[in-house]
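Not every chain is included here, but those present sit where they belong.
In order of appearance the chains are A, B and C, and numbering begins at 1 in each one.
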Amino acid sequence: MASNTFGKLFTVTTFGESHGPAIGCVVDGCPPGLPLEAGDFSADLARRATGKSRHTSARHEADEVEILSGVYEGVTTGTPIALLVRNTDARSKDYARITAQFRPGHADYTYWHKYGIRDPRGGGRSSARETTMRVAAGCIARKWLEVRHGVRVRGHLSQLGPITPAGFDPSVVEENPFFWPHAAQVPELESFMDSLRKSGDSVGARVDVVAEGLPPGWGEPVYGKLDGELAAALMSINAVKGVEIGDGFASVAQKGSEHRDDMSAEGFASNHAGGVLGGISTGQALRCSVAFKPTSSLRLPVESLDVHGAPVEVVTTGRHDPCVGIRATPICEAMVALVLMDQALRHRAQCGDVAPATPRIPAQRP
Amino acid sequence: MASNTFGKLFTVTTFGESHGPAIGCVVDGCPPGLPLEAGDFSADLARRATGKSRHTSARHEADEVEILSGVYEGVTTGTPIALLVRNTDARSKDYARITAQFRPGHADYTYWHKYGIRDPRGGGRSSARETTMRVAAGCIARKWLEVRHGVRVRGHLSQLGPITPAGFDPSVVEENPFFWPHAAQVPELESFMDSLRKSGDSVGARVDVVAEGLPPGWGEPVYGKLDGELAAALMSINAVKGVEIGDGFASVAQKGSEHRDDMSAEGFASNHAGGVLGGISTGQALRCSVAFKPTSSLRLPVESLDVHGAPVEVVTTGRHDPCVGIRATPICEAMVALVLMDQALRHRAQCGDVAPATPRIPAQRP
Amino acid sequence: MASNTFGKLFTVTTFGESHGPAIGCVVDGCPPGLPLEAGDFSADLARRATGKSRHTSARHEADEVEILSGVYEGVTTGTPIALLVRNTDARSKDYARITAQFRPGHADYTYWHKYGIRDPRGGGRSSARETTMRVAAGCIARKWLEVRHGVRVRGHLSQLGPITPAGFDPSVVEENPFFWPHAAQVPELESFMDSLRKSGDSVGARVDVVAEGLPPGWGEPVYGKLDGELAAALMSINAVKGVEIGDGFASVAQKGSEHRDDMSAEGFASNHAGGVLGGISTGQALRCSVAFKPTSSLRLPVESLDVHGAPVEVVTTGRHDPCVGIRATPICEAMVALVLMDQALRHRAQCGDVAPATPRIPAQRP
């Protein structure tokens, strides 16, 4: 069917292949009156862009967003907002050799069986190139969430291969190319990545995203739960293999008396739930965590087949990040923002008349 | 908005509160011609039912399903299939005391803020009672998947609090009340649960689900990925805090050369991916894993507030499982089956004409 | 796929066959806090009910609605509202003879080809019995529209076979069994229907519906236009063959200077548009008109085929209205109300923050 649209009320329909003429999206359902201009997309697209450092791939895609519709005199009008990014730096010849090969860990084999045809240039539709438009659409959601509700969404890397943060200082996350929350570890990360690149291998990563400022009440039972929608959104990102909300898999070994978050007039005593109960926001910080598998494209040869069933040795010589998770941080943030904006509109649709309830408990005790 | 419907082409709309007159669902989009009778629901509903052993809660709900529509002379007709289960054993008086209290770890506070009103009887709509209808609807999907495609979905407990299986024998899973894959550990589990119950506390659990027999090609890029839909489906189950596909969070510390699954004419060499690449099934076993938090309803008192903002001490005296994850196994299986059936129909809609592709690689090397 | 759900944000999923155990619906997305009880459905279901007079069919279905969920202490809670009506007066033997026959003008032949199976009892799912649940769901929408927005939806018959109203007095519509707006014609209608019944034939009808009190701004460009959604809703009623908004087909022969509605501070000068411009309400009365074909079930024999391809003569001896359009008036009203409520919620979702615009023009000049 048609599965290139994300969201229910605030929808994002993306299109485009990695090495086609362009990628783009149509954002539908945006409230009117939001100031918006092409420059609003620059910062997050730069954060996502390849070529940010020597630890991500060396492609220098311009990623200049053109706004084709939905904005008049710098303000959204309520009509669909189409965004376009021309593909400028695609060197299709890099991929010519593997057109008929199934690259292990990639979607080559599965697209071939699903569609009977595939665009092999740079992974075609299955390339992470598509996430550019998620980040762009996410910029609109983030802006609206902040202006209208004071909600802020921020991510950081919480694991790189075997390495975990030795401390947490949110102010340094944007100051290093790893979105890492502990500045002192950056040299260690750099040398880890350098040796990884030399070895021709790759590694996975974990990204944490936190959204603050949510009111209690966003999210919908039963199949529109805030955490359920987040899981779908985050798992839909290329290379993601796991999603947690709050304490996630650690909850399995916890006692109930340990996991449940006490409430008092001074606030919630803790946030094991991650800001969601019964699929609805509590007003605490929304906490989620995402597992990225290691990059599948390696210089190291691997046994595989071609489309005729003959054995081949696949070696990927194109430019690829040795850890796709690093620059996935802004993508995860974008998906969380898209879910939140959609849920905000959904809440307003059904419960727009509900008088604010009391008591409202502070997100955290002092 | 309206979020009580699951699925796109094979949809399940559930309704009902824990202690209301009835719960039920409408299953829409089922292909015509599938034999179906009330007895088809008995086995899985019994597997899910409370009162199965002393380790789950002592409520003995009959859960007899009445088929109200969509079946004529024992065969589905293509029209919506409505299923009804009357609530017979609801003792609302058990809950009278906590009507005005917010139980920590429950949806009381969030429903209150979302809707300005809530049905406090047994958790109302937020109760796991709703999952009865997921299991019932899942029976239809499981039957169709097996009859039409030879697909089988099976789950087991893979962690109970701190305990993990010491072995894996699928034949014993249905032979013990824990859905545990290693028979020798059952006495240990029983004594663990007994001491837990005495302490008044609860614990989390992890459930693994495996689906075998899928053809390659099910699942849809980009926002309808098989793994994305599974994540949404499983995270929508009460008390779930995490979802993994394939190696899940373990992928983070893996090398790319370790994670990617080599392919040869003899088959895939491994299944780190969990049967999904690019959101589309590979034909290997689909593997997912789900984290359940510990039950929030405890005999142990906890600090909280009432709806007037006054401090209260909450003690739950009703009948509750000390580990909700145990009888969640058939619920997880049902959700996986619902996703697979929906994806099978979606695949047929768009790609019904695509000629079967070659080569088709065996799911696993001998 | 699954097409038994109507609406986007306020959804109605109906189920049930004419002679199955029950019919029902699930209403999802209703705002919380609306008073609702079983008695709220009685009046409109009685208006729709068969057996209202000798001019409609003689079946006396009780149509008592049971509320299964979504209401607590007489007030909606925001969770899905399930409604159930048991079928009590189905005499399946009436239909035994025609089980294998295709009745011309009915859905027998088309269901047979679509599904390869059909429930022949009383038309099965294709029976107008299903519209009972539309009327029931419509009662919820009508109540909310009136309480929340002061919107009222009213219908009347505007043509019965060749007869058109000789005058219009809204106060008499509910005072005669034809929903006819001119009392003096009622004897003429009665004798027309009596002679029609004697002849064994049937006739078509036209129903007009007017909704008053709408604010300007409801309805959505481009594919969610208020008039587009009305057309879908009304055309989905059994036996409908045409839908008009405002001047409808009469617009074809009009001049632009005649059709467009002048605006001044005193109000709109006319309402040729029927209260919709660009798919969005103007604040004037919403006017639509619906064409019902004559009943296809006749005592007069007709040439047809059976499922084996053999010629048969079909004679329908069951109880059938000689004009289905008469009691379709409350069904049309219900569908208009469902569309309006859905659009009201959709408008609130996207434009809930938009400050009320000026000038607001009176619906009609004094």
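Keep this in mind: a contact is a pair of C-beta atoms (placed from the backbone, for glycine too) under 8 Å apart; a residue touches a chain by one contact, two chains touch by 3 or more.
Just so it is clear, the structure is predicted and the values come from calculations on it, not from any experiment.
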item	value
Copy number across the full structure, from 3 displayed chains	4
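Here is the rule we use: only the chains that are shown with their structure count from here on.
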item	value
Chain whose average C-alpha position is farthest from chain B's own	C
Chain A and chain C, separation of their C-alpha mean positions in angstrom	45
Centre distance in Å when chain B and chain C are each reduced to the mean of their C-alpha atoms	39
Chain centre separation in whole Å, for chain B relative to chain A (CA means)	26
Residues of chain C engaged with two or more neighbouring chains	9, 29, 32-33, 78-79, 345, 349
List of chain A residues in touch with chain C within their complex	9, 29-33, 78-79, 148, 221, 345-346, 348-354
Chain A partner contacts - residues on chain B that touch it in the complex	1, 3-6, 8-9, 14, 102, 104-107, 109-116, 125-126, 130, 159, 161-162, 201-206, 215-225, 227-236, 238, 240-249, 251-265, 269, 272-274, 276-283, 291-298, 300, 302-305, 307-309, 311, 322, 325, 346-347, 349-351, 354-355, 357-361
Chain B-touching residues of chain C, taken from the complex the two chains share	1-5, 7-11, 13-17, 20-24, 26, 28-29, 32-33, 66-70, 72, 75, 77-82, 84, 114-119, 121, 124-125, 345, 349
